[in-house]
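A single structure is presented below for examination.
Removed from the display is one protein chain of the complex; every other protein chain stays in position.
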Amino acid sequence: MNRISVQTEPFDIAAVQDKLRAGNPAVGALVSFIGLMRDINEGDAVSTMTLEHYPGMTEKALEAIVAEADERWDLMGIRVIHRVGELKPQDPIVLVAVASAHRGEAFRACEFIIDYLKNRAPFWKKERTAAGERWVDARHSDKEAEERWSE
Amino acid sequence: MNRISVQTEPFDIAAVQDKLRAGNPAVGALVSFIGLMRDINEGDAVSTMTLEHYPGMTEKALEAIVAEADERWDLMGIRVIHRVGELKPQDPIVLVAVASAHRGEAFRACEFIIDYLKNRAPFWKKERTAAGERWVDARHSDKEAEERWSE
Amino acid sequence: MIRILYFARLREQLQTDSERLELPADITDIAALSRLLRARGGVWEEAFSGPTLMSAVNQEVANPDTAIADGDEVAFFPPVTGG
Partner (left out) sequence: MIRILYFARLREQLQTDSERLELPADITDIAALSRLLRARGGVWEEAFSGPTLMSAVNQEVANPDTAIADGDEVAFFPPVTGG
């Protein structure tokens, strides 16, 4: 099974979660993060968003992040799906799902992956507001979130 | 919407996740924990498990945990479902799903709720192995996990 | 009169899931009630001598100092193992 996907199509959250645990009765914990498009950013209403990425590097970056999580924690399955192209408010943007025997490792790995993805995977968001299109700025809080993992 | 349920019936993970975000475009993060029955515990194969609880107190304890999470973090939806009765390996036992504007709060609250649930909600597991039935012992690691939150 | 509930391993050990008890005047907290039950001897002495039983008063987690009064619902049980 592919562990990472970058796609324009919506993804099936339930199917991913089912697949990560199906047939493996050693899985005791499944932690999932779903990132969704919000209709407000920086105080402005956002009608649509376009996600650009760097084909080739994106997949490599996600594979590297997943491989690092797999090495740091004792996991039984990881799945990362990220959408690109045009999205609307309430659309899921990214899914990170991690299966493990115990919950601590699944929580740590899931949050590690999304923190690293936010800072290392080459995606860029452009949003459309009443005032026109604008690129979303990187958040300082995301950099801080990543840096926790090297303490 | 009820925020907590204690039930013998299986639960629909996807429906819960959909409902927590449906119609609220301010939700940017949805973190879910699913605890599943494993087929091995303490080195022995487990064929079935029976979950006993303290009706009345269980619901109060879960409501109190959810209310505390809601007070500590800025959340947009919380759902906790816990099964009781007889379970088989691979069956989901518990679902904790938390919606928020940002991922940090959703991750913290989700893990807080399951850590507290493990130590404060009156459920008891009895498992059937080849050697007969036995009550599952509380884990010291669960107590430590809970204590992190009061630091 | 109070109602006392027993759960899980403790319920099996005592071979009862509940009882009603006329509360003696000097029994005003969980610690005193535990001593009273332990004094029954046999499995009661065994069960209430360990350090690990949890308790609840009116469906809220209690500790040895928690007060009990007539009409309360008191419960004793082993450490919980849900989730």
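For reference, chains read A, B and C in written order, and residue numbers begin at 1 within each chain.
Just so it is clear, a residue touches a chain if its C-beta (ideal position, glycine included) is under 8 Å from a C-beta of that chain, and two chains touch if they have at least 3 such contacts.
No experiment lies behind these values; they were computed from the predicted model shown.
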- Contact list for the unshown chain, restricted to visible chains: A
- Given A:E9, A:E71 or A:D137, the one touching the chain that is not displayed: A:D137
- Item | Contact partner of the left-out chain, one of A:I13, A:I78 or A:V94 | A:V94
- What is the set of chain A residues that contact the non-displayed chain in the whole complex? 35, 51-54, 56-57, 60-61, 82, 93-94, 114, 117-126, 135-139, 142
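Criterion: only the chains that are shown with their structure count from here on.
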- Item | Inter-chain centre distance, chain B versus chain C - centres from mean C-alpha coordinates, in Å | 26
- Centre distance in Å when chain A and chain B are each reduced to the mean of their C-alpha atoms: 23
- Item | Two or more partner chains touched - positions in chain C | none
- Per-residue multi-chain contacts in chain A, two or more chains: none
